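Quick one: this structure, given as structure tokens, is what I'll be asking you about.
Left out: one protein chain. Kept in place: all the others.
Residue numbering begins at 1 within each chain, and the chains themselves are lettered A and B in the order written.
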Amino acid sequence: MEEKMAIIEAIVFASESPLTAERIAEMIPDAQKRDISAILQRLVQEHDARGGGFRLAEVAGGFQFRTREDMAPWIRKLKATRPSMLSPAAIETLAVVAYRQPLVKSEIDRIRGVDASGALKGLLEKKLVRIVGRKDVPGKPIIYGTTRKFLEVFNLRDLSELPTLRELKDLQE
Amino acid sequence: MEEKMAIIEAIVFASESPLTAERIAEMIPDAQKRDISAILQRLVQEHDARGGGFRLAEVAGGFQFRTREDMAPWIRKLKATRPSMLSPAAIETLAVVAYRQPLVKSEIDRIRGVDASGALKGLLEKKLVRIVGRKDVPGKPIIYGTTRKFLEVFNLRDLSELPTLRELKDLQE
Partner (left out) sequence: MSYEIKLDIFEGPLDLLLYLIRKNEIDIYNIPIALITEQYLAYLDMMRSLNLDLAGEYLVLAATLIHIKSRLLLPPAEDEESGEEGQDPRAELVRQLLEYQTFKEAALSLEARPLLDRDVFSRGATAEDQAVAEEEDEGEIEIGVFELVQAFRRIIAGLDPSDDLVIDTDRMSLTERINEIMERLTESRQLTFTELLGARTDRKGIVYTFLAILELMKLRMIKAYQSGPFGPIRLFLAVEE
């Protein structure tokens, strides 16, 4: 393997969170962001072609090695602890925030028909939702949005990877 | 890649500590320890032949993916450029300064119940806290406040965008 490609692979492998081409470019002095992006894409293809137990995934605007989805039953055996799951109320609230962000709490309450305080606090603590700012209306209510960690946990490259509300609506017909 | 080999690769990749063939055999019901050892050896060779940024290393009686030794300088760069984070003591001190500013150090110590010198120094170095002025009382104590960078880091237009205790309490319900 070409040296620059091996270096990029090593850096991505060693990182604990997804790395963007920009951040990698900061570490390799004579590299262009464009070249790095191209190399990352080649690495994605190479690992997919290998068909090994893990692949290079594109998440949260960056790249991270992750196990193949169909390997999950085996990894769960390895990790004795069960991952902490989100309650249905939390996932509903998260869905509303993800699709309607930036938005205020009263909007979440209105859509779900119940008070979202508890669910919202849990999502803030799990760092899946964050405070974005305040809305410029009387009372200056807090505006919420999703975080980078939301993209990481839900394996999303960016928000546009979510199906649109229209697509979801058509699904119900 | 053969399925069993991919499974073993995924397990070793996801494990936090080096895994022995015995441990892996416990997770794969119909596998012989001998077969697993052979597959691990083939994986070692395959990754060495690829010449990528990481390899499958035999360490402490087990197997673990590790970056190549000659990649160490790059990995150090990665660790050095980690996004700067704050310790719990620093967050507490910063919270007190942010909400109670302008204030003197003795006031921070009193509110936190411990000496804040270390945390305060770190926050001054990170330019999240600054010296606002001095008080015209005996000893001329230094008065602290937050900086413009504090607003930038926390993505605030101004201090009035900070969430209030009441707003936090409203979420507990």
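By definition in this document, a contact is a pair of C-beta atoms (placed from the backbone, for glycine too) under 8 Å apart; a residue touches a chain by one contact, two chains touch by 3 or more.
Just so it is clear, the model here is predicted, and its values are computed rather than measured.
**Student:** Across the whole complex, list the residues on chain B that are touched by the chain not included here.
**Tutor:** Within chain B, the residues that touch the unshown chain are 13-17, 64-66, 79, 82-83, 85-88, 91-92, 94-96, 98-99, 101-102, 111-113, 132-137, 140, 143, 145-146, 154-156, 158-169.
**Student:** Where does chain A touch the missing chain, residue by residue?
**Tutor:** The list for chain A reads 13, 16, 54, 57, 64-69, 72, 75, 79, 83, 85-86, 88-89, 91-92, 94-96, 98-99, 111-115, 124-125, 127, 130-131, 134, 140, 147, 152-156, 162-163, 165, 168-169, 171-172.
Going forward, only the chains that are shown with their structure count from here on.
**Student:** If you look only at chain B, which of its residues touch chain A in the complex?
**Tutor:** Interface residues on chain B, with respect to chain A: 1, 5-15, 27-28, 50-54, 65, 67-68, 71, 74-75, 77-78, 81, 155-157, 160-161, 163, 167, 170-173.
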